[in-house]
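Removed: one protein chain of the complex. Kept in place: all other protein chains.
A, B and C are the chain letters, set down in written order, and residue numbers restart from 1 in every chain.
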């Protein structure tokens, strides 16, 4: 069964399917119900499932995220929606000290089958308190998994993969993708958590990326191909665990690596990927690895400033050029 | 003027000096007053300065950290003490969304001359909610600075450097160091923020570290020197900004780099340092860089497990051995 | 009160300024001159204007992301606010903040905060600083009914009451937090009585009636300045427009909005003035003209503004180096 739908619809359909299939699944968060969902993802679900399973919460990120953990420990399969990643800072105590630690700290007794979805990323001119990309930063935390759907297929699959996982999974959706259309195949088994996906084969350089940056990488690859540079583009899909095998395989193939991520540069997931390649495939490298991240600034409102703070296809192309010169 | 005192006393003396010199300075946090300070750092200060300047706060990390930001914006020079880094997660909204963003977001109008001190690190068998090392993770955030005093001298200097800085500075103290004794020289100007310090010169390999790990690195260097391997040990001192110049200089000298930090490995500050060396001095490397970090687990209580989860001199030595073989 | 019509003319003028300014913003948003989120204050004008009226120049003000009205009432110029929303360097935050992050040091306007309740701890700290330094200043924090559920609200109220800080909490209860009605977010929907549990002085006032708001705020500020500790003022109000520009308003009935429009703060003040025979003196037409000129000037200023150079993107991540 294949159909063309939007990324938003894909997330919604996955939630619907899960709620139909499993009475333990419910959705909880700010404005998921009566408002219709901050980005309209959950539009219509309140009517379909009722207020017992589509819970509008008060503004209390720590409280309802923690409630999600407790409900998960007590037999439910909650989906907690945090509107925007900057607000998730209010829930970090619950995420790190409880969700991520519970199973290990209890000696294996209490797992936390919780899904936390949130919006991430800049580009909407929302300023310094609504625009950051912290998914790579969250990937530092052992005990949780981090998924970053880029495609319509993954927007759907990842909700279900996350729900099927016995441990806490954070899914980061980029609102700029919600209107993107794509093919959804619900018949084939999804690519598991922890597996990257090659979006474009290439021989000269590998561009590793995830989320919305994948499309910028693909755009850059097109430009590069017109210049005769054949770039491979890999969608990492999951930031914790990372698909080391796929990464190293591509390093051994192209010997040049550029990583693109929308997080701030210092301490980015790009740095971690560089560290791993250094550790696992150092002698395969023909040139220093490169990264295109966001400028290390609280994101500004003005469009020209914000756009210049973010990774762009032109910067990716320029970084590849530089790398080709260096090797 | 030079004297031998403990790290704890050094922090206390710096606070005392600042409070005597500047009426805008005050200390605020849980149990800093009547209890005498969680780790006895502020013992006696309540008697000396009174409850108006040594403020015992309720348990409300977000509230009093935010209050520190507001007080700083309104002319004060607050020192906010957060007992332990795991609790700082409760204050992360204030730290990232307000303290770190305020100056940029307000177009340069409101700076935040705030100092936040907290205890970090494992090794005290306090389990998964009291033992982590998140300073490297905090270093991801633009707008704040991250200091990690290892020595008695820095324990003193860094409180004063942080207070003299116009922007928010987080100082991470390792409680296992509080009883350590060392020389304090209050006459010489301190090494500025952002400058690392070479603790041991060496030619064969560079060990980069900070905080308590510096001493583990020095211990490892002694062992290595008995084997004829001459290790250079650098105390990074500041994780944001990092002293890129000192790091690259040492890379150009030894061509082999090991980084030791007590944070979890994935997304560690070690990864960032590797990324920068890759970017700035790739062709100087004779071997893949190595890192010794903490195991990616919520820290366990049992001593043998906890110790095995943390960097140890033996692991540093073993990593250097491996590196020497690889090159 | 009734004798002082100059005062009331000024209130009316400020409320009209806010109303027309925001109406203009909607227009400019549709032309894509303004981007990002745009939260309109229309319907709630009496709160900001009434409260600001009670303040002195040295007092400090913090507000939320719905703060055009507060900024204007506090005296931040329409020009610099409009330029801000255009993303221009001449904006009150250099174009970096936009609608949600208006800042202005000269009028001690401390933002413009887009984390709900996130500004409250800051307000506590500002008041703490004033108390420590024995300055006779008041800090005012504006926030919505939605903020009351947040932990930061709780911690802030406790600290303020515990330390008896000179702070005025103004809760603008417009019945909804985005699309979630108060009854779905608070077990106790009387927010003033909830606040009173912190042992601070807490009052409820009709937020559509500027005379009542101004009176309550004046009394509150006087009590605070006299050293009696913090005050909580719940203003019962309503936003006439959608939460932001992306809101289908599925969560409330049109009839509810219409009912509240009968309590439009402009109408309420007009009626009050008509009753006391002063409406004519106010010169509403003149005000409209005056305001139209201010707005036109603001738009022109914003249009002619410049963009911050890209090289300055990283400026003010940290304070500029000061030569020692």
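Quick note on the criterion: a residue touches a chain if its C-beta (ideal position, glycine included) is under 8 Å from a C-beta of that chain, and two chains touch if they have at least 3 such contacts.
Note that this is a predicted model, so its numbers are computed, not measured.
Peer 1: Who does the absent chain touch among those shown?
Peer 2: A, B, C
Peer 1: Just name the one of A:71, A:139 or A:293 that touches the chain not displayed here.
Peer 2: A:71
Peer 1: Looking at the full complex, which residue from C:26, C:162 or C:307 touches the chain that isn't shown here?
Peer 2: C:162
Peer 1: Which one, B:6, B:125 or B:322, makes contact with the chain that was left out?
Peer 2: Per the contact definition at the top, the residue touching the missing chain is B:125.
Peer 1: Among A:29, A:143 or A:311, which residue is in touch with the absent chain?
Peer 2: If we include the chain that is not displayed, A:143 is the one touching it.
Peer 1: Identify the residue among C:59, C:104 or C:152 that touches the chain left out of the display.
Peer 2: Final answer for the missing-chain contact: C:152.
Peer 1: Touching residues of chain C against the unshown chain: what are they?
Peer 2: On the chain C side, contact with the omitted chain comes from 149-155, 157-158, 161-162, 184-188, 193-194, 196-200.
Peer 1: Residues of chain B in contact with the chain that isn't shown?
Peer 2: Within chain B, the residues touching the omitted chain are 30-31, 33-36, 38, 56-63, 86-87, 90, 124-130, 295-298, 300-305, 308-309.
Peer 1: May I ask you to list the residues on chain A that touch the chain which is not drawn?
Peer 2: 26, 52-53, 57-58, 60, 62-76, 78, 93-94, 97-98, 103-111, 142-143, 145, 166-167
By definition in this document, only the chains that are shown with their structure count from here on.
Peer 1: Determine the centre-to-centre distance between chain A and chain B, using the mean Cα coordinates as centres, and give it in whole Å.
Peer 2: Centres of chain A and chain B (C-alpha means) sit 30 Å apart.
Peer 1: Would you kindly tell me how far, in whole Å, the mean C-alpha position of chain C lies from that of chain A?
Peer 2: 36
Peer 1: Express in whole angstrom the distance between the two chain centres, defined as the mean CA positions of chain B and chain C.
Peer 2: 40
Peer 1: Mind pulling the chain B residues that touch 2 or more other chains?
Peer 2: 62, 93, 97, 104-105, 142-143
Peer 1: What residues in chain C touch two or more of the other chains?
Peer 2: In chain C, the residues touching two or more other chains are 93, 95-97, 101, 113, 115, 118, 151-152, 317.
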